[in-house]
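Please see the structure below; I have some questions.
Some chains have been omitted; the remaining ones sit where they do in the full complex.
Chain IDs A and B follow the sequence of writing; residue 1 opens each chain.
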Amino acid sequence: MKKLINAVEDVVKESLAGFCSAHSDIVRLGEAAPFVLRRHLKRGKVALVSGGGSGHEPLHGGFVGEGMLDAAVPGQVFTSPTPDLIIAAIEAADTGGGVLLIVKNYEGDVMNFDMAREMSGKSVATVITDDDVAVETSTYSTGRRGVAGTLIVEKILGAAAEQGRSLAELKALGDRVNAATRSIGIALTSCTVPAAGKPTFELGDDEMEVGVGIHGEPGRRRVKLRPAKEIAAEMVGAITADLGARARGDVILLINGFGGTPLSELYLMYNDVRHGVEAAGGTVARSLVGNFVTSLDMAGCSATVSLLDEELRRLWDAPVHTAALRWGI
Amino acid sequence: MMIDRDIRKRLIVAVANRIIAGAEELTDLDRAIGDGDHGSNMRRGFEAVLAAADVLSDKSFGEYLTAVGMTLVMKVGGASGPLYGTLFLSLGKSLADDVSREQVADAFAAAIEAVKARGKSDVGHKTMLDVFHPVLGALRGGGDGLPERLKATARRAAEDTIPMKAIRGRASFLGERSVGHMDPGARSSELIVDAVADVMEGCA
């Protein structure tokens, strides 16, 4: 394992310290526990708190700041944070307007955030994101994972919260954005969890995994590595099939790198995915390309399509000032 | 049967050491169908329990179980933290220092229900529940050589998760590809049962 680290057990703590000191104009380190807190909280606003295992940087800490999250709680790498940390973040972020938790649909995250909500005794609601079309939906199963689309939910909710909307309104809006958002990911390599010391899975030199999540876990199937155009076509196909006729409108297109893929390849994929989305009748009204919801050093990317209406477009365009996403301020 | 301070301490030491020694294997199992952290998660939790062994063992059996559960909830993280935490928290609710096998079985049955509720899961979903459930059966059965039978039951139950298709937990995202691998949480449950049975044998 080749990583720029000191000791395996200190990775999350030291990286968090670096993050908070590099962005001390926007965030500060929680006092009661190690979480990321927005430096200038807005009195009375509903507080948005997210979190989950580390290893997805800049998610979620990179999205704390004006117009987006109020706190982010990192767990160990790929391990949900524990309820005590989440409770500490809820308490620090709440300024009287209540708290909305934004949780990716992984059982660990859902259960730990649920326990925190139950124990906190505050006015807390939860939006669960589950945008990953690679997983078959079924009321019987765990359901879909929350992946890169989470950033779109967080951005739009952040803007809406800044407008002073109520907890119930935000919860409804978050559910609506999540329902309008679909993602699918592919990986060319796995990643190496520091504590494990070796890659989570091994892929042949000519293989890729289709339908991966963001934890370096294997995907739904392993296929031969194919040209970008064919990969893009499969991704667009999976997403548009799932969206159905709704895909024929304005959308945000997010091409998200998993951490080990150069930006040049992400733009190349954007080029092919965009053509696919437009061929399917969609209009790419807003774009985002980069490493936002990563899986440590995994090579690969995901495509996310999120349907836009006038309200959502305005909220997406609203000013945001975080470490990883910034415009209008 | 009286669960005195000595047994309480021995239980912690045995279970924690078993988990710590098995951490790498648990992580390997989780790498195959999960995200490769079950061993580190469980080790982190049980190292904390072990470090507090003396303080914990001073408590009554019920408070002791509750405190172990709370420590696991606050230290393990991931899916296994709330689930094992819930298990011990639930056990702590009803067990006194002096307990019969039936009382333990009833408490365990209630704890299994609590885990199911927390995890929205059930037997057959390829999780730790697939070890708990048969172990509860063996416990209810009682009789001579119970510790040995508990161990054998747990071992077989963990192995029986290999051909299952996961319905809950990260492995469920793999669909058919989850078939053919042992569930890491089933294996950690087996380790716990095994260590507890060892202590039971030592007391017999």
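Here is the rule we use: a residue touches a chain if its C-beta (ideal position, glycine included) is under 8 Å from a C-beta of that chain, and two chains touch if they have at least 3 such contacts.
Here the structure is a predicted model, which is why all the values come from computation and not from measurement.
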Chain copy counts across the complete structure file, not just the copies drawn: A x2, B x2
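Note that in this section only the chains that are shown with their structure count from here on.
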Euclidean distance of C-alpha centroids - chain A vs chain B, Å: 32
Complex interface listing, chain A residues touching chain B: 53, 75-84, 106-108, 111-112, 114-115, 134-136, 140-142, 145, 193, 195-196, 198, 200-201, 213, 215-218, 220-221
Of chain B, residues touching chain A in the complex: 27, 31-37, 40-41, 44, 73-83, 85, 118-119, 167-170, 172-175, 177
